[in-house]
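The next block holds one structure in the form of structure tokens; read it before the comments.
The complex is shown incomplete by one protein chain, all other protein chains being positioned as in the whole.
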Amino acid sequence: MNPAYSVILFTTASGAGYGLLVWLAIAVLLGSVAPSGALAAAGLVLALALITTGLLSSTLHLGRPERAWRAVSQWRTSWLSREGVLALATYVPTGLWLLVQWFSPSIWWIVPAFLALLAAAGALATVWATGMIYQSLPTIRAWSEPLVAPVYVLLALATGGVVLALLQAVFGSPWQVMAIVAAVLLVAAAIAKWLYWHRIDTAPRSWTVESATGLGSIGRVRPLEPPHSQPNFVMREMGYAVARKHASTLRMLSLGAGFVAPALLLVLAASLPPVPATFAALAATLGVAVGVITERWLFFAEAQHVVTLYYGAERV
Amino acid sequence: MLHILQMLLGAIETPGSFRVKPPYPKSIPPRIKPRGKAADVKPGTPLPGPQLGFVTTPDDLLVEDTGMPSRIDKAFSWDAPISAHGLMHMVITNAAKGDPYSIDTLFMYMANMSWNSSMNVPAVIDHLTAKDEATGEYKIPRIIYSDAYFSEMVPYADLILPDTTYLERWDCISLLDRPISDADGPADAIRHPVVQPDRDVRGFQDVLIDLGWRVGLQAFTKPDGSRKFPGGYPDYIVNHERGPGVGPLAGWRGKDGESFGKGEPNPKQLERYIANGGFHHHELAPEQRYMKFANRAYMEWAHAKGFLESTDRLVMQLYCEPLQRFRLAAEGHGAVTPPETHRHRIKTYFDPLPFWYEPFEEKAIDLNEFPMHAITQRPMHMYHSWGSQNAWLRQITAANRLFMSRGTAAEMQIVDDDWVWITSHQGRVKAQVKLMEGVNPETVWTWNAIGKRSGAWGLDKDAPEATRRFLLNHLIGELLPEREGGYRFSNSDPITGQAAWYDLRVRIEKADGEPPGTSPRFEPLTPPKGVGRSGR
Partner (left out) sequence: MTALPLATEKKLGLVIDLDTCVGCQACVTSCKEWNTGGYSAPLSDEQPYGADPHGAWLNRVHSYEAGDGAKGRTVHFPRSCLHCETPACVTVCPTGASYKRGEDGIVLVNPDTCIGCKLCSWACPYGAREYDYTDGIMKKCTLCIDRIYNETLSPEDRQPACVRACPTGARHFGDLGDKESAVSKLVAARGGYDLLPELGFKPTNKYLPPRPRKVEATTRAAPTEAISASDGSPAERLFAWVDKVLSA
């Protein structure tokens, strides 16, 4: 599948934003972050910025962005529509939460707490819906894996957790717990991702060009002439393939720079004084950004679409 | 050979077999003789007959008393006596070599004769600019060329007559020349303008009619000296009569438009064609539809319409008497006999019964050196396109590969996508290979007419047609090797002059260690301002 940068940016940025929102809500509910403090406000603004950047970026992928509002209508069948509905719905408690902090910081604590709870639930559901857009496509074997949506959620939580730990360090708020939680989440995400790669590498490639054409009874099938001399939309969009050797290098880069190294940095940060800890958390955040963008690029580039059988793939 | 088998089987014009589309069958052979001997050509008078026709005896040949061909393409000469279509592919070569004579002006129309309609393309391109060493003058001093596109031939022209495209012009697909008939009845068709030209052009036929009047040709001039067809080509289509009541179009003739085949010109004829979707089809009565060569109901009707000269049944010939007349001439009988140089050739190939002989090229070369056959055919979807640069069709095929038997390739360690040199006695081209099962192991093939010279046809210079294509034409000689006395026959059928495209023999070698890409490439053409993409 063609790794469109608009979609990569959307899923990684909004994923981190939603993850941040979830941890912020948990921290508020647990009382480790004041519901109406500068840290909560900064966290909310950053989360909304990441989410909104991602959503705007996703509309760049559309042929007719001015019609994007129509995408919320088909939530009964379409995960993409559900994602849109949930994303918009999540703005309501998140926005109210922010407003409450801004204008009535002294309001009864249960109000922001309740809004935080709703925002966290919305965030998790939105990321789940994003994952399900991919997981629900049987035409792409690497995506119709049960680990796809969970990994999306796990990565959102891990990246959001890293960002919150960084924020806490910057604001001089206790960051150690969040740093350790984020490190654990990164390791969990790395394990899940490794399991996912193992599964797609060992999955049976049982769809064949013989079945796609129905000509297997005659014998082995192979293309003689394509329908057009130059690649068409289907080949440009679905025919993107990354070389296996190249992919395994990138997997290592993603795991090392994006998961293992940041996890170690975060553990280190937990034991450092505030200023060096901030720099360690910043380095971890940058590493995670590189790692998760690489991971997302690979998620597309390694996914082989069944339609490629008509264009030269022997089996998928 | 196919038609001889059909004749033997009685599988012509019977239900379920090969059938003939009216206005055919014509008398065999048609009683039309070609004209164009030096004595036929008189200033201020039309040629006494058509340029093309059906030669049946040596007396009909267009040769001078010396035996020299009268026509520049040597059609209807001893080189190719029954060349009913002419030998268009030889014109540039003959003109440049001054064989049979030199010409001062070469006037050509849209046939792309120095590219994919030509053999030995590099040499033919060189002919267009070749100079006489003694005088420093061009061997072909003036070239006039008409084309709707910036084709490979256009840059070599001294005078270009820009033509209109099919969408901008009137045309007539007449019963006189490859009509759209089916076996159940004759049909003809027109094209009519659906868009107005956005540039300063006129349809080629309009220009010819205008030129004809300007030089005072009778056919285009009224007795008072005014234009006979002031409305140009559509006027000509409607009002020209080649015989009483017979014109370019057969449908809706007569003042009332109710006659078919023969009738006075109908001023509303073109409107009737347009209203009917651009064509006219006459349905034969059921009893006229089969055995048309001996069907009284059909033949009487066809005679009345001018399709047939008489109602005598037409006899298909297994034993071909006209060929025997030439053979007798080669043996010294009759008033017109071939020159010594041609006697053996005429005697050998003008056999009144069909026979097989080894193609000239195969006979002349070492088959161990060139063990493979190489053939080419136009892709089906390109058949009715003017040039293959059509915006839709070029998406389907913009590049061509050399198709080769998988088994043969394996013996040569060639795999799919390898680059190979295809070498003939004439030259070599480089191509990329696509292996397949459905081809004879000793034959390679490719799609024809895809390749374009870079910069031509309004395409970008790096279009696939210029970078991932090749033509087999480069490998096919237009002349056979020299014979005793230095004479070189055209690489064409000795009887009909049909170009011997399919006699090509080649060898295939892996192009190891060379950069990928087709070869040869010619210097890119630069379209003049306002032409093609440079003009947009």
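Read from first to last, the chains carry the letters A and B; within each, the first residue is number 1.
We adopt the following convention: contacts are C-beta pairs under 8 Å (C-beta built on N, C-alpha and C of every residue); 3 or more make two chains touch, one makes a residue touch a chain.
Since this is a predicted model, take the numbers as computed values, not measurements.
Visitor: Touched by the hidden chain, which of the shown chains?
Guide: Touch partners of the hidden chain, whole complex considered, are A, B.
Visitor: Which one touches the absent chain: A:Met1, A:Leu98 or A:Ala263?
Guide: A:Met1
Visitor: Thinking of the whole complex, not just what is shown, which of B:Asp59, B:Asp460, B:Glu482 or B:Glu514 touches the missing chain?
Guide: B:Asp460
Visitor: Contacts of chain A with the missing chain: which residues?
Guide: 1, 61-65, 67-68, 70-74, 76-81, 84, 133, 136-140, 206-207, 209, 211-234, 237-238, 305-307, 310-311
Visitor: I need the residue numbers on chain B that touch the omitted chain, in ascending order.
Guide: Against the left-out chain, chain B lists 379-381, 389, 391-396, 398, 406-407, 436-438, 458-460, 462-464, 467, 532-533.
Everything that follows uses one rule, which is that only the chains that are shown with their structure count from here on.
Visitor: Using the average of all C-alpha atoms in each chain as its centre, how far is it in Å between chain A and chain B?
Guide: So the centroids are 64 Å from each other.
Visitor: Please give the residue numbers of chain A that touch chain B in the complex, ascending.
Guide: 224-225, 227-230
Visitor: Which positions of chain B touch chain A when the two form their complex?
Guide: 394-399, 434, 436, 464, 468
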